[in-house]
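Of the protein chains in this complex, one is absent; all others appear in place.
By written order: A, B and C. Residues from 1 in each chain.
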Amino acid sequence: MLEQLKEATLEANLELVRSGLVLYTFGNASGIDRETRLVVIKPSGVDYHDMKPEHMVVTDLQGNIVEGSLRPSSDLKTHLELYKAFSGIGGVVHTHSEHATAWAQSGRDIPPLGTTHADYFHGPVPCTRELTDDEINGDYVLSTGTAILERFADVDPLAVPGVLVAGHAPFTWGTSPRDAAHNAVVLEAVAKMAFITVLLNSNSRVSEALLDRHYFRKHGAKATYGQNS
Amino acid sequence: MLEQLKEATLEANLELVRSGLVLYTFGNASGIDRETRLVVIKPSGVDYHDMKPEHMVVTDLQGNIVEGSLRPSSDLKTHLELYKAFSGIGGVVHTHSEHATAWAQSGRDIPPLGTTHADYFHGPVPCTRELTDDEINGDYVLSTGTAILERFADVDPLAVPGVLVAGHAPFTWGTSPRDAAHNAVVLEAVAKMAFITVLLNSNSRVSEALLDRHYFRKHGAKATYGQNS
Amino acid sequence: MLEQLKEATLEANLELVRSGLVLYTFGNASGIDRETRLVVIKPSGVDYHDMKPEHMVVTDLQGNIVEGSLRPSSDLKTHLELYKAFSGIGGVVHTHSEHATAWAQSGRDIPPLGTTHADYFHGPVPCTRELTDDEINGDYVLSTGTAILERFADVDPLAVPGVLVAGHAPFTWGTSPRDAAHNAVVLEAVAKMAFITVLLNSNSRVSEALLDRHYFRKHGAKATYGQNS
Partner (left out) sequence: MLEQLKEATLEANLELVRSGLVLYTFGNASGIDRETRLVVIKPSGVDYHDMKPEHMVVTDLQGNIVEGSLRPSSDLKTHLELYKAFSGIGGVVHTHSEHATAWAQSGRDIPPLGTTHADYFHGPVPCTRELTDDEINGDYVLSTGTAILERFADVDPLAVPGVLVAGHAPFTWGTSPRDAAHNAVVLEAVAKMAFITVLLNSNSRVSEALLDRHYFRKHGAKATYGQNS
C-alpha cells in the first residue's frame, strides 16, 4: 500500500544524507496520505545505506502500526501532532543539522536577516519554550509536538515551515516529504548565515517590506519565481 | 542564435554548483553580446542537473524575451541595469554564497584585509544602502540595480567587480560569464577569510601600497601574473 | 590470531578517515579481546591507504608486543590504561578532530547543551587537568591515561564514553572499536555544535531531566531507540 508515498519518504530521507544534514541513523522524514489519513515514516535506527521503500512503516494518526515489521522512528508522535494540527502539510522532517541545532540549543529564534530567509520563512524561525520536567518524564515525544503547536498558535505553519525545539533540534515540514526535506536543507543554510551575520553585526534585521516581498515572490497567488504561473 | 554565449552562460552557472556556492535552483549567471546588445540568462527555478544551453533565455536590454520558451531568472532586471551602466563587463553572477551573504546581511562592506582580496578587488567590496519600502514595493529588482549603481558612482566596476546588496546577497561581474563566476568564487573565499580575520583582530587593515601592488600585479598594462604579457 | 578483531580495528581506523576526523597518519583505534587480554592497535605513522589487517600490532596489557613486525601507535600506553581501568569497554579511539581538539586546547569541558549530546554522553565531556612537567618529562603517555582516570573517579565511563585531554585532543571508547569510532564521530559533531551554541548564548544549558530522558532512550534496559528490544 502507499507505494509512491513510501518511495517519496525514502527519497526525502536520502536527500538529508546527500545534503550532509545527518550522521549515521540520525534524522527522519515522513509523509501523509490525506485521503486514508495514514502516515509513512522511516524506521528507527536503520542504516540509510540499506534502507528500501519496503522498510518504511505505515501508521495511523494515533500511532498504531498498520503495515511494516520494523519499529517506526522514535520521533513518530511529534510528526503525528504536526499532521493533526497543520492540515495543509504533506511531509515532516527532523534533523540534528549543525547550525539549526546550535540555534535550538541556544534557545534563540532565528531572526529574518535577509532574503534567503525571507524566500522560505515569512518571519523568525521560532524556538519553542523548554519542556517542563513533567513533560519530559511523561509522554515526552508528544509534548514536543505540543510545545511546537503552542508557538504556532498565531503563526501560519505554511508561511513558516520550520521550528527549533529548545535544547533539541529543528523540525521542518512542507507540502510533501520532498518539500519538507528541501526546507530542512535551506533552514541549515539560513541558520549558518544567521550565525555568521550576528557575529559580524548583532543588530542586523531585515525590513518587513523586504520580508514580504521575497516571501510572496515565491509563494501564493502572485508568485513570480520559477516556471509555474 | 548566440550559441557560444549560451554555452558559456550555462558553464558559468554550473561552475557555481561545482564550487558549492548555490543550493538547489539558487543563483544565476548571464552574459551579454555587446554587438547585438542581447543578454543570455539562466531560466528561473530550473534544476541545474537538467539544464542545457537551449534552456538559456535571450532578452534585449529592456528585458523583452527575444528567444526561449522559459521565464528568465527573476533577477534579470538587476543584471540589465549592470550591463547598461558598466559598459566594460560581459557577464554577471548572483549567488547566496554563505559568507558573502552574511556580510550583505550585516550591512558591512568587506574591508580589504589582505592580498587575496587585493588580487581581485581594488578596495572594499561595498555594501549598498537598504532599499526604501517604496522601492521594495515598486520595481524591486530594478531598484536593486539602482542601489548598486549608486555605490559605484565613484568606483571603477572593473577594479571592484562585486557588490553586496544589503539584506540580500552578492552580485559579481567580469569580462565574461566565466570571469564573473570566477569572481563569485573568490569573493566567497575572501568573505570567509575576512570573517575569521575580524574575529581575530577587529582592527585589521591592509596598506594602500599593498592593495595597489597586488591589484596591479594581476590587472592592467603592467600585470606580471600568469602567462600572458 | 585475533583475525576478526584486527579487521574490526582496521575498519574503525578507516571510519575515522572516511568521516574526515584525521589527516595523514593522525589518529589511532584499538580493540581488546577480553578473554586473552590481548590488545590490537594500529601501527605508528603508517599511511591509512596502504593499511591491511596484518599490519595491526598485538600487545598484552603491559605493552609487550605479542605479534606484528611494526611499532604500535605511540599512544599505546594510554589505550592500555583505559582498558585496565574500564572493564566494560572493547575499543578505544584517539583523534585530533578539529572542534573536539579545540575544546581540549581551551581546557574546557563540553557542557551538555542539547539532546545530540545527551543521546551519547550522560553529562559533560570532561577535560582533564594539565599534566605536570614531571609527568610530561617522565612516562608521558601513561600519565595521560592516569589524568583521564582521575576525571572518571566518580563518572561511569560507559555513560560518558569520551574525554578531552587538556592541551592535546580527545579520546573516545565503546563496546567495540566500531562503537568507539562512532563515538569519536559524534563527539566531533557535538563539539562543533557546542562551539556555535556558546557563541550564540554563553549561558545555554540543558535540563537534567532532558539529559536523562535522551540518554536512557538509547541506553540501558528501557531503551526505545532502534530495532532491538
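Operating definition for what follows: contacts are C-beta pairs under 8 Å (C-beta built on N, C-alpha and C of every residue); 3 or more make two chains touch, one makes a residue touch a chain.
Keep in mind it's a predicted model, so treat the numbers as computed, not measured.
One chain is not depicted; across the entire complex it touches B, C. When you scan C:Glu67, C:Glu130 or C:Asp212 for touch with the missing chain, the hit is C:Glu130.
Touch with the chain omitted from the figure is made, among C:Tyr83, C:Phe195 or C:Tyr225, by C:Phe195. Of the listed residues C:Leu14, C:Val46, C:Leu142 or C:Ala209, the one in contact with the hidden chain in the full complex is C:Val46. Touching residues on chain B toward the chain that is not drawn are 113-116, 182, 185-186, 189, 192-194, 196-197, 199-201, 204, 206-207, 209-210, 213, 217, 224-227.
Listed here are the chain C residues that touch the chain not shown: 23-26, 43-46, 70-71, 74, 96, 98-99, 101-108, 130-131, 133, 136-137, 140, 167-169, 195, 198-199.
Heads up, the rule we're going with is that only the chains that are shown with their structure count from here on.
Taken as a graph of touching chains, this assembly forms an open line, each chain in contact only with its neighbours along the path.
Put simply, the chain closest to the centre of the protein, by Cα centroids, is A. With every chain reduced to the mean of its CA atoms, the largest distance from chain C is reached by B. For the pair chain A and chain B, the distance between C-alpha centroids works out to 32 Å. Centre-to-centre spacing of chain B and chain C amounts to 46 Å, using the average Cα coordinate of each chain.
Shared interface positions of chain A, i.e. residues touching 2 or more other chains, are given as 199.
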